[in-house]
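With one protein chain withheld, the remaining protein chains of the complex are depicted in position.
All chains are identified by letter, namely A, B and C, in their written order; residue positions are counted from 1 within each chain.
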Amino acid sequence: MKEVKSIKVKEEMKVKELVSEMSGMGFGAGKIAKASSILKEMVTDKECKIFLGVAGAMVPAGMKQVIIDLINKSEVFVTTGANLTHDLIESLGDHHYIMDKPVSDEELNKQGLDRIYNVLMKNSVYEKLEQFFERNWEKLKTCTNIKELLWKIGELCPGNGILKTCSDKQIPIFCPALADSGIGLMIWGRLASGKQISIDAFFDMKEIIDIAWTSKKNGVIYIGGGTPKNFIQQSLQFAKGANYGIQITTDRQEPGGSSGAPLVEGISWGKMKNDGKFVDVFCDATIAMPLILASIK
Amino acid sequence: MKEVKSIKVKEEMKVKELVSEMSGMGFGAGKIAKASSILKEMVTDKECKIFLGVAGAMVPAGMKQVIIDLINKSEVFVTTGANLTHDLIESLGDHHYIMDKPVSDEELNKQGLDRIYNVLMKNSVYEKLEQFFERNWEKLKTCTNIKELLWKIGELCPGNGILKTCSDKQIPIFCPALADSGIGLMIWGRLASGKQISIDAFFDMKEIIDIAWTSKKNGVIYIGGGTPKNFIQQSLQFAKGANYGIQITTDRQEPGGSSGAPLVEGISWGKMKNDGKFVDVFCDATIAMPLILASIK
Amino acid sequence: MKEVKSIKVKEEMKVKELVSEMSGMGFGAGKIAKASSILKEMVTDKECKIFLGVAGAMVPAGMKQVIIDLINKSEVFVTTGANLTHDLIESLGDHHYIMDKPVSDEELNKQGLDRIYNVLMKNSVYEKLEQFFERNWEKLKTCTNIKELLWKIGELCPGNGILKTCSDKQIPIFCPALADSGIGLMIWGRLASGKQISIDAFFDMKEIIDIAWTSKKNGVIYIGGGTPKNFIQQSLQFAKGANYGIQITTDRQEPGGSSGAPLVEGISWGKMKNDGKFVDVFCDATIAMPLILASIK
Partner (left out) sequence: MKEVKSIKVKEEMKVKELVSEMSGMGFGAGKIAKASSILKEMVTDKECKIFLGVAGAMVPAGMKQVIIDLINKSEVFVTTGANLTHDLIESLGDHHYIMDKPVSDEELNKQGLDRIYNVLMKNSVYEKLEQFFERNWEKLKTCTNIKELLWKIGELCPGNGILKTCSDKQIPIFCPALADSGIGLMIWGRLASGKQISIDAFFDMKEIIDIAWTSKKNGVIYIGGGTPKNFIQQSLQFAKGANYGIQITTDRQEPGGSSGAPLVEGISWGKMKNDGKFVDVFCDATIAMPLILASIK
């Protein structure tokens, strides 16, 4: 049994030092330190392929660059359509805004502002989205699966966002529920106006399962659970489970959803190895992930 | 301002009476009563089409019949692939089990038991799933969209579960992330063995948006948020927003995800009407939903 | 392993029947049923003394009568000064109110309304409190410990609230942090104006520990944790732990506070018996407690 050591906060302290001090603590701080150590280990383990799953409105909150940093360490990226839509919106030149003081949703609606907790977005962003899809439709319409479509969008859009990074570096990006997003609405808009595109709903499964199947070791990084976590988890069954795992979520386990389930539950399913190194961090990911990432840079 | 009335619990009390007493209370109890009253109103409003969105492992917890009761009052049902897989598993004759005492996930894995919080499932259920898809492949492989595939599965499976109910009554059932589920794995298994099926990832959007577009009034019932909630919400933008809404979730709003976002946030997006009747119930849905439903039966 | 049985909700169902159906479920519903069964057992076990601990603003929410029902089954009642102050306020003829629609706290302050989540109280209630303490000071000032003071307040106040019930039935009522409440402020007001009273901060410990020490079996009912739970828990160490326990809380265990700690943690301390019957219900107590209580009436 290791003695708890009271954390000492010093002037001009580096994040690395702060997290190192946290390694002597219990509760959440100790888990941040453990996550830092596991992340470092999985990133430097050359046999390990990293599966990154990101749910929640991370891009609107300002986590885009952190996600890109993590993607650059990963073999596979799975996220929600919402995150990708917000990424594309920023790549096309629009922004998200911090809501400084409470304004009623009725008033926001009148001003054409969409709210995501304390972040706002102009409803007019959809205009540039529409133009982008209209302008590039000929190049997009030949795609036949979700990953191909997302890479193509990344190729065609300006800037250096998430889609662009995945496209440039050919990092597989999966998004099983892409229909459930602004990008989905753009596709629907073309279909509704008589245009044609045919994207297979199941095709991408082959690739993610193949990657899991052929890797020697696997690591997972989950922000927020949801479909991204579950899609990775089900693939890991074919890899005999993950060796490393970090999960950052504020959801509860009692209601039984995947987002709140502790990583250890995955051992019963064979999605996590019994002797793997895991940690569940109960924390807002916008706080925990930059802290953890900065500690290993 | 209405005076708080202290709830009085009586012998042999009916659920209806209990929830009626709760209408005089603050905090969660008052919200249960408000949800009961809104549900009653949307169910009896003949102009209102109800969109039911269910996330979380509701079938394994024993909520199947409650969901079917709600489906029977709804125009559209959206859920996760997990719920549908668990429904199919039960229809094929397998069961879920309550974990009475703590057993390590390592031990559960050895015994071939998969854990979902305090519910267990034999890993062997996948055998009957495999057989079902193998046996019925010729009939399934001609489907071209997710709703059609799900209705077909419902038609072919025995019992009287969720898929069967939707199929029998031709209630549209949408599941944008179906690839992310045991059913998805069954499809992948056929594809991996060289069989052919081509399911469009975006096709269903047309139907759900059309339903929203053409309805006079809309009501939403959300259990747990996730993709089901978001997929309905984005369609409601085309209906000028919902008139009625009940959301039951234990997720927090601070991390910015859709599952924890209060319904009122939807007003800013035009997904909820400014003068609509909404309530967010912060409660485990396995407690809240049966209570609310029993109160209006 | 017991099969999960899908709950069936029927017309005109009794609460008893609903909770009985919940006993076949996983997640929160199963825990409600378990709590019902444990409560029934501890109430009918003649050797068992029940310690009831109530934190949180339960009286303002409308839980007064439910608490009185539970007190009538209990040997000891521990609560916060806030609950007792709100009880006294109601006994003196004032009320709490449900906030129907959002009003800013600035506006509420101007209107002289104090907010407790969605419940309001007129700030003017303090006038009657002041008068009560002024009028009865001669009778109160001779009290020397907290229980005696609370019983005396109960004796002197009108109505049939919590304090009155405890006083009438001579049920020991403990409130270690009474200074931290409106009643505390009333005592402070007299002291500040030169009046005298001398209440011992530790005296009551003897009585609660003696009750725990001399009982054959103990049961605990905790709503919300806090000081009431902890004060009972520390006394139970002298009773070799509780045999029965129900805890209803929405707090998390990760930050390490007593309010979120599962009952099973008490086994390590010897506050809970290893073979005791316990359940932690993750639910708003205003929903869970009336439901559980109605199921055993």
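Going forward, a residue touches a chain if its C-beta (ideal position, glycine included) is under 8 Å from a C-beta of that chain, and two chains touch if they have at least 3 such contacts.
If you're wondering where the values come from, they're calculated on a predicted model, not measured in any experiment.
Within the complete assembly, C:252 is the residue of C:73, C:217 or C:252 that touches the hidden chain. Note on the undisplayed chain: of the listed residues C:3, C:105, C:134 or C:168, the one touching it is C:105.
Remark: the omitted chain is touched by one listed residue; of A:76, A:208, A:232 or A:288 this is A:288. Set against the missing chain, the residues C:113, C:129, C:220 or C:239 yield one that touches it, C:113. Within the complete assembly, residues 1-16, 18, 21-22, 24-30, 32, 60-66, 69, 95-100, 116-120, 250, 282-288, 290-291, 293-294, 297 of subunit A touch the chain that is not shown. Contacts to the hidden chain, counted on subunit C, fall at residues 55-58, 60-61, 82, 105-106, 108-109, 113-117, 119, 123, 146, 176-182, 184-185, 187-188, 191-192, 197-206, 209, 224, 226-227, 230-231, 234, 250-259, 261, 264-270, 274, 284-286.
Taking the whole complex into account, subunit B touches the unshown chain at residues 26-28, 102, 104, 252, 254-256, 282.
One rule holds in what follows: only the chains that are shown with their structure count from here on.
On a Cα centroid basis, the chain most remote from subunit C in this structure is A. Of all chains shown, the one whose average CA position lies nearest the global CA mean is B. Between the Cα centres of subunit A and subunit B there is a gap of 24 Å. Averaging Cα coordinates per chain places subunit B and subunit C 35 Å apart. The set of subunit C residues touching two or more other chains comprises 26-28, 282.
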